[in-house]
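Heads up, one of the protein chains got dropped from this complex, but the rest are sitting where they should.
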Amino acid sequence: MNFFRRQRYLVDFTLSSLLRRKGKNLGLLLVYTLIVFMLASVMLFTHGLKQEIGKVLQASPEIILQRMEAGRHALISDAYLEKTGELRGVTERRGRLWGYFYDPAVKANYTMMVAEERNLLGTEVIIGNAIARTRGIGPGDYITFRSHDGETYSFIVKGLLDSGTEMFSADLILMSARAWRATFGVAEGWYTDIVLSVSNPREVANIAQKLSRRMPDTRPILKQELLRTYDAIFSWRQGILFVLLAGAIMAFVIFAWDKASGLSAEERREIGILKSIGWETSDVLQMKFWEGAILSLLAFLCGYLLAYLHVFYASATLFEPVLKGWAVLYPAFRLTPVVDGLQLATLFFFSVFPYTVATIIPIWQVAVTDPDAVMR
Amino acid sequence: MHRITLAEVTKVFNQNRPNEYPAIRGISMTIEPGRVTCVKGASGSGKSTLLSLIGCLSRPTAGRIHLGERMISGLPERFLTAIRRHTFGFIFQQFNLIGGLSVVENVVLPAYPLAPDYRTLMDSAQELLARFDLAHKAESQVQWLSGGEAQRTGICRALINDPEILIADEPTANLDSRLSLAFMDQIAQLRHTGKTVLISSHDPLLFDSPVVDSVIELRDGQLLEE
Partner (left out) sequence: MRKSGSFLLLIALLFGLFLISLLDTAGAVPEAEERLMHTRALVTALGLTDPALFTEARYTRHLSQADLHSAFQDHPMALEHFPSGSLILPPQVGSGE
């Protein structure tokens, strides 16, 4: 009980002491909060993206079969589709029709896909939200494309893709197979690639091997690889930014250490006074601990909370320019709030611990000296 | 109530170094409880050193100091601090208040490590401030106080833990005659309440004052025989 009462008195003193230089200490707190904010934002954002993408891509097809010609991705024919049917374990197979379309009007790349199940007429398209936003069009409007042979085709926008799916659908244009083949000049019986469903996930590697053997000019892409690629991408990028921002924290800590070790005569005198009026070395050190802890604790809590709001409720707007780069189309998406406990604990540790220690250690020497120096 | 006894106390600064300096040499004396004792001497005579040794602010190089029956000169820091907290109150020449903090915050500082009940502590502080005519200045920051007010704040601070022995090192060096006399009045009051007071000064206003019971003279770190 006495211990808590004493700590509370020490906090009283530390707060009074910090408030003596309100401007400077507030500035310090602000900068430190900003650093924690950036670190926490990166941490939450990349982890959130990784989780979201991972969960969604679980629904991807097990195998995508691409045909290669002179090392390049080429169209794949019906004959290959037939051959895949011969393999046991393949429950579904279909040819996919999709391609890239460059729209010079907005300098953007669209992904044009065929979606048979939507039963679109030859003149109808369904577009993704980013396209709608960039071109300023909506359902009922017209959109025109120049086909492979220079013809101009006009389509009416039947609808937009669900905004909840934007992360994956922002730049899609769905059309009928006939319209697609006319636009790109791809003849019947040819597809962009083949999509296979496999019931038993353990069989996938086997089937992929058989496919490569039977059709040596093809390249099977497995869902497992897909998932691993995206997992690795976000971990890697997160690591780089983490190191950069952790460097910023370290710089801050070094600054704090420097400040604390270059004790002015004023500060020495004050510690001497405290000791002469009855404070023990341990009291002085505990008080200094609170000086570091108060600041870093506030910085951590404020920085983390702001980062949480930024990432999950403001769609990480500060990161948009970084991710978007030169792209014209960018999905507007909401991430599901999710946090990795271990990362959070690490963030807490690195925000609070080094700074607090940096405030105490350098004054150890002074705190231990005999108080009679004050008498002089 | 404890008597303070010194036996052959010596204090040497910077021992075994070229600038070795013996501030106190072989002093033996007794300070009677409940009395006002004044240590007089020129500057450099070792008054401050003597007071800091008695007040457990430093340890002697040789010799023994007893507080009542207990020897305090050889104690480790932890015990020394405990004794200092409960037994001694200090008043400094330079006031030694913590700037930027208010009067009442300065006054209660010595009590913080002892962690008494908050309300009790604040009541004691207010009572002390009232006694020394500082109640209206309780929330003022100490750097804006006049010399007299600062000294009185120092006195209140020295009394917050209700110590039995008060030690004042050149308390009136920064005060004019009027305030010096006022200070001695306050000392008289404290003696009246049974406190032991030890003052060091080279000001005749103090060592010749009727309030002082006994005078000890130091020269070059040694006692001058009466």
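Read from first to last, the chains carry the letters A and B; within each, the first residue is number 1.
Throughout what follows, contacts are C-beta pairs under 8 Å (C-beta built on N, C-alpha and C of every residue); 3 or more make two chains touch, one makes a residue touch a chain.
As the structure is a computational prediction, the values presented were derived from the model and not from experiment.
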Among the chains presented, those that the missing one touches: A
Touch with the omitted chain, as defined above, among A:L323, A:A345 or A:V368: A:L323
Touching the absent chain when the full complex is considered, from A:V56, A:L121 or A:V368: A:V56
Identified contact with the non-displayed chain, of A:G23, A:G71, A:G85 or A:G136: A:G71
Interface with the undisplayed chain - residues on chain A: 8-9, 11-12, 15-16, 19, 52-53, 55-61, 64, 66, 68, 71-73, 94, 96, 100, 108-109, 111, 113, 115, 117, 128, 130, 161-162, 164-172, 174, 193, 195, 205, 208-209, 212, 219-222, 225-226, 228-230, 232-233, 236-237, 294, 297-298, 301-302, 304-305, 308, 312, 322-323, 325-331, 334, 336-339
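By definition in this document, only the chains that are shown with their structure count from here on.
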Geometric centre distance via CA averages, chain B-chain A, whole Å: 64
Residues of chain A that touch chain B when the two form their complex: 2-3, 5-6, 9-10, 12-13, 16-17, 20, 270, 273-274, 276-281, 283, 370-372, 374-376
Residue ranges of chain B touching chain A (in the complex, touch as defined): 48-49, 51-52, 57-59, 77-78, 81, 84-85, 90, 92, 96-101, 105, 109-118, 157, 161, 169
